[in-house]
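Every protein chain but one is kept in place in this view of the complex.
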Amino acid sequence: MMEKRTRILVRYADTDQMGVVHNANYLTYFEVARTEYLKDLYTSYKAVEEAGFMFPVTGANLSFIGNLKYDDEMVIVTRMQSFKGARFTMEYEIYVGDRLVHKATTGHAITDKNMRPVNIKKVYPALYEAFMKGLGQPV
Amino acid sequence: MMEKRTRILVRYADTDQMGVVHNANYLTYFEVARTEYLKDLYTSYKAVEEAGFMFPVTGANLSFIGNLKYDDEMVIVTRMQSFKGARFTMEYEIYVGDRLVHKATTGHAITDKNMRPVNIKKVYPALYEAFMKGLGQPV
Amino acid sequence: MMEKRTRILVRYADTDQMGVVHNANYLTYFEVARTEYLKDLYTSYKAVEEAGFMFPVTGANLSFIGNLKYDDEMVIVTRMQSFKGARFTMEYEIYVGDRLVHKATTGHAITDKNMRPVNIKKVYPALYEAFMKGLGQPV
Partner (left out) sequence: MMEKRTRILVRYADTDQMGVVHNANYLTYFEVARTEYLKDLYTSYKAVEEAGFMFPVTGANLSFIGNLKYDDEMVIVTRMQSFKGARFTMEYEIYVGDRLVHKATTGHAITDKNMRPVNIKKVYPALYEAFMKGLGQPV
C-alpha cells in the first residue's frame, strides 16, 4: 500500500480568533495531500481533469484530536483506504512532530465532466491500474 | 426539539473550477447556521466567548448528496442532536428549494479559554438549561 | 448616481488570531456587495455569466481604517465610480454603525468567456444602458 507524506506550513490566514487553525481549512489541507498522493501514484489531478474526469467529494469524516497553530509544520500521511467501481476513499493523519493532531477520511466519486459516475477499469484503465497499485492489490 | 432555519446565498468566492461550491465551505456554512441556532436558543456565541467559554469542533461528518452553485439560496435546518457532559453534537440539512443537497453533523467540546472541558451544569447553568431546552428535554 | 447598501454579518471563519477579520476577506465582501449592486441595477451576475460575459478583477485598492470583529454587522455602501469602454471601477465604504472602517475600489474588465475585452455598447446594449444609469449619466 502506497503512503505519501506531505508537509504544509500553517498560514496566518488559516487561524481564527480561537488562536488555532479554523476547522474548514483541514479539508483544504487534505485536498493538497490527496493531490500530492495522486502525483506520486500516477499523474497530476490537473491532468485527470484535462482527460475529462473528476473526483468530487461525496463525504468526509474528521476527528480533531489536537490543534494546529500558526507556523506549525504539519506532516500529512495519506493513503487510499478503499476503491470499488466509481468510488474511492482516502485516509489522512496529521502530525506535528510526534503528536497526532487529526485523523480523517474523504470519499470521492469518479465521474466525467458532467458529474456522471464512470467505470475507470473500462474508460481510463491506466488510472485503474494506478489505483490498484495504490491499494497494494494485484490488477 | 428546537429547529432553526438559516438562509445563505452562495458567494462567487465559494465556488471552485468544478463550477460548484468547494467542499471546505460547508463547514463554514454550518458554523453560520450553528451561530444562528444558538442566538435563537439562548445567546450569541460572541457572548459565550466573552463569558469565558468556547465550543471547539471535535469532529465532523459530511455527506454530499448534491451540489450547490453560485447564487443558490440554501436553507440550512439545524438541530442539536445530543448533549452530555462537556460534549454536544449538532445536525444539519441543506436544502435548495425541495432538493436535499447535504447532510452533516459536527461534534463540539465545551471548554474554558484554555480548551479544558467544563461542566456547564455547574459553571454555566443558564447555558445548560438552554441546551436541554434545545434538545426538548426537561431540565 | 445609484448607491446600494449591503448588510453582511462577520462570520467566525473570517477572523484570524489577531481577533479581527483577516484582510483577504474584504475582497470577498466587496464581491458580495458588487453582486447586490448589479442585481439592483439590472440583473444578477449569474445571468451576466450565462449571457457569456465576465467581469474579472483587474485591480484593487484597499484602505483599512478600522477593524471588523466577529459578529459585527457591517453595511457596505457601493457605487460605480467610472465606466469607459471595456473597463469599470466600483467604490465601497464599510461602516459598523456610524464608524467608517474601510474604503476601497476594485477595477474590472468586461470580457467574453475567453477573457477578451468586449464593447458592451455594441454587444450587450442593455448592460451598457444599465451601467450609464448606475453612473447617473445619460445614455
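By written order: A, B and C. Residues from 1 in each chain.
Basically, contacts are C-beta pairs under 8 Å (C-beta built on N, C-alpha and C of every residue); 3 or more make two chains touch, one makes a residue touch a chain.
The structure presented is a predicted model; accordingly, all values stated were derived computationally and were not measured.
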Given C:Pro56, C:Gly85 or C:Gly136, the residue that touches the chain left out of view is C:Pro56
Please give every residue of chain C in contact with the chain that is not shown.
-> 18, 20, 23-28, 31, 54, 56-64, 67, 115
Can you list, in ascending order, the chain A residues touching the missing chain?
-> 11-13, 27-28, 31-32, 35, 44-46, 70-71
For chain B, residues touching the missing partner are 12-13, 15-20, 22, 24, 70
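Here is the rule we go by: only the chains that are shown with their structure count from here on.
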Measuring from the mean C-alpha position of chain A to the mean C-alpha position of chain B, what distance in angstrom results?
-> 25
Please compute the C-alpha centroid of chain B, do the same for chain C, then give the distance between them in whole Å.
-> 29
Whole-Å gap between the CA centroids of chain A and chain C | 35
Which positions in chain C touch two or more other chains at once?
-> 12-13, 70
